[in-house]
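This is the structure I have questions about; it appears just below.
Left out: one protein chain. Kept in place: all the others.
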Amino acid sequence: MSRDLPVIKVDQVFELAEAVVDGVDISGHWNRMFSQRSVTEYPTEAMDWITSLDGGESLRDCYQCGKCVPVCPVNHVGSYGPRKLNAKVLRGNNLLDDPDLWLCTTCGNCYRVCPKEVNPLRIMPAIREQAVLEGNVPAELSEVFRNLQKSGNPHGHSPRKRADWIAGAGVPVPLISELGRPVDVLWYVSDYTSYHARGNDAAGAMARILTALGVDFAILGNEERSDADSARLAGETGLFEMLAEHNIATFRKYEFKRLVVMDPHAYNAFKNLYPGLGWEGEVLHYTQFLAPLVDRIEFRSSVELDVTYHDPCYLGRNNGEFDAPRRLLAAIPGIRLVEMPHNRANGYCCGGGGGGMWLDGFVADHVSERLSERRVREAVATVGPGRADATNGTGATNGTNGTGARAAGEAGVLSVACPYEPSRFEDAVKSTGNDGRLVVRDIVELIDQAMQPPRPAQHPTQPA
Amino acid sequence: MDYVVLLKQVPDLAEELEIDADGTGLDREWLPFVASEWDEYALEEALLLRDQGHGGTVTCLALGVATGEVDELLATCLARGADRVVKVGAFEAPPDSHTAAAAFAGALAHIHYDLILTGVQAIDDLDGQVGPLVATRLDLPHVSVVTHIGLAHHHTTVTAHQEYAGGIVAEFEVQLPAVLGVQTSRETPRYAPVSRIRQLMKTATIEAMAAGGGPGSGLVIEAMAIPETGSSAEMISGNTQAIAERIAAILAERGIGTAVAR
Partner (left out) sequence: MSGDIFVIAEHRDGAILDTTYELLGRARALAGQAGGEAVAVLLGSGVAGLAGSLGAAARVIVVDGPGLASFSPTAYQAALVPLVRERQPALVLVANGGSGMDVAAGLSAALDLPLAAYAIDLTIDGNGPLVTCQLYAGKIQAKVRFAGGRGIVTAVAGSFPAEAGMSSGSPAIETIAPAATDDRIRFVDLLRPEAGDVDITRESVLVSVGRGIGEQENIELVEALASALGGAVSSSRPIADLGWLPRTRQVGKSGLKVKPRVYLALGISGAPEHLEGMRGAELIIAVNSDARAPIFSVAHYGVVADLLDVVPALTARLGG
């Protein structure tokens, strides 16, 4: 809502046609420097409109301090910035036709440092929803909305094929509808894990780990639908709610103690949004579920890898879980964990959040490089071959069994805990010419690998 | 120019179809329904014609059938930009095309139209396509398999392209009012935001018109069956390499793929 702020109004300004002060000619238009800056010069409609939207309120609180600018990942690769967004709105731009509306990935790093708690995680979806209602959406994004609406997943694959991956898991993966009894863990597999080839790798690994740990688990199979949290952040609230209604009705059909999810976006939705829609229960990201069980995991080989970890925005910064993934990595024999400069709360966004996953072509026109490419360069500099410490042959290690640093020519590992990442970062590895220098692995893939008997070649891939 | 679009819902082919206990119909109990694909093209064409300078209104008529979600379909039409929506009849199950045509024709007696668009066909129109059936009942000219519609400035005729095998197209000049069965639209049917559909489901006016008993199809369905797929095909399985090997061998038997490229 608009607030009644005191306004200082200047009725009239007198100016000299010519003015010379201390020998310096300062003649000119009166506004050049002599008048006080007055916000009444700007149209207020855009700011009034945005702050009247549910979620848009905090935009007015910005006082242009600029703390957000250096931490905004998109600002690093283009002219976009949260503070500029506020400045645009102050000048009467309601953002509906501005590309900036779609560049924010809702990573939340600006909100973290904002002294005024201006919150794009709420502002952007609120404005975007208005654009969506007008049908003013980049084509590639509306294609994904259409897929989600029609098939319940962003890929547009048949919902009947959602559990097809279990054929390749190598262990039985029970469907809760077929078990006919309560389970301890209902495993929400999520979209990319279910449908994407690289996601399937993580799904199989997770299934084998759960089985090895003797966890009483089941999946929803074809009854599972997308959490659509990224669609919500991209402005399609109705789509999110529609799919939430479906998922909540499905959750209610079955008895389970806790929900374990692969996708941080699903975690965010189930934990923070579903209670408002009528479903509440224990929700754990898979790293949170596995971390306390790590001592029970029977590792049979040492993987001997230099690994860094990418904090997913919706597990780390926006939901406060930084330790569970690191506990898991630290427990895997042979892994030397090295942090990237941007880590934990200051983790660098991959560019896939808030709809960015489905705006690649649109965003490309407004940035110098993809956020995923920037992040991959950071990872290569941290664990890739040829970096300073690797050529020294010492390796930054976390103090594991001391098998020594691997040869300087070998690929490092970028480990992830979000199903968006493997395909996203692997594309970036290729496009930045880092093939053979960096591989991308979900944490469950690394655990699974170390649970297998030792193989002659222990590295996940050979350098090119 | 006032446009009317006739729509219906059909079973979602993404789901597995099953035959009912009688063996003469579909088991519809759990079947999800979606808008008939060609009807969506018809709506998109109507919206494009209206918005590309010809003005007027777009009214959508959809069959009211208990097995589907007709309110949602009509709210979707509004979300895409239709001006007015009307639910026609109250059927327990999807009616045959002749009955559907009678219901639409009855409703059209109360609605002004210059051009009526509908899908050229639907996946369930066993007894013929609704478009020409409606047209004949209303004594209107009709063209099926229309791939292009051009409006004359005087709004008394329309140019319609009818497509034949081999990509050959006949151009017709059609006096209005008329019925066109749309094969495809110039643009992919626009996305209707679910946010907007849900908003409209709560606030929009969906008119309803009753429909009298239909004439029926005059067909007696003796049996329905799912054709045995793959019954004639020898299925090749194995890993990708093995599959490639086998296909290459089959082709080689016929002397294909072994010779050098032309």
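Order of writing sets the labels: A and B. Residues in every chain begin at 1.
Definition applied: a residue touches a chain if its C-beta (ideal position, glycine included) is under 8 Å from a C-beta of that chain, and two chains touch if they have at least 3 such contacts.
Owing to the predicted nature of the structure, the values given are computational and were not obtained by experimental measurement.
Put simply, the missing chain touches B once the whole complex is considered. Of the listed positions B:V5, B:V85, B:V174 or B:M209, the one in contact with the omitted chain in the full complex is B:V174. Per the touch definition above, the residue from B:V5, B:A35 or B:A101 contacting the chain not shown is B:A101. Within the entire complex, the positions of subunit B that touch the omitted partner chain are 11, 13, 16-17, 19, 26, 98, 101, 120-121, 123-129, 131-133, 135-137, 141-145, 159, 161-175, 178, 181, 183-184, 215, 217-237, 240-241, 243-245, 247-248, 250-251, 254, 256-257, 259, 261-262.
Note that in this section only the chains that are shown with their structure count from here on.
For subunit B in complex with subunit A, the touching residues are 14-16, 34, 190-191, 193-199.
Put simply, subunit A touches subunit B in their complex at residues 129, 132-133, 135, 137, 142-143, 145-146, 149-151, 158-160, 235-239, 241-242.
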